[in-house]
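Worksheet for the structure shown next.
Note that this complex is displayed minus one protein chain, with the remaining chains in position.
Let's look at chain A:
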Amino acid sequence: MVFDLLERLFNRNKTGSATVAKDRLKMVLAVDRTEIAPQTIEQIRKEILDVIVRYFEIDENEKFDVTLERERGSTAIIANVPIRRIRPEHI
């Protein structure tokens, strides 16, 4: 019925603190569960960056993130690298 729909739309706000809590927990638990040291993630970040810059010009102003994510029992490593373009020598 239309009221239930309206109620759900208004009540279940996506920006509620529960959604934030869940997202933060997922991130922190992915790291907790693998027991990987933050220094190791930083090392991986640097090495990935070294490889990427060989082939791409990257946007220095944008943030380059490496995070662990866990969904339903499997862990993924996510690297988000902002690139400008491929280096001319590789075209």
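Keep in mind that, in the parts below, a residue touches a chain if its C-beta (ideal position, glycine included) is under 8 Å from a C-beta of that chain, and two chains touch if they have at least 3 such contacts; residues count from 1.
Definition applied: contacts and distances are computed from a predicted model.
Undergrad: Missing chain's UniProt protein name, "Septum site-determining protein MinD", "Cysteine synthase", "Protein translocase subunit SecF" or "Binding-protein-dependent transport systems inner membrane component"?
TA: So, among "Septum site-determining protein MinD", "Cysteine synthase", "Protein translocase subunit SecF" or "Binding-protein-dependent transport systems inner membrane component", the name matching the hidden chain's UniProt entry is "Septum site-determining protein MinD".
Undergrad: So which bits of chain A touch the chain we can't see?
TA: Listed in rising order, the touching residues are 3, 6-7, 10-14, 16-19, 21-22, 24-26, 28-29, 32-33, 72-73.
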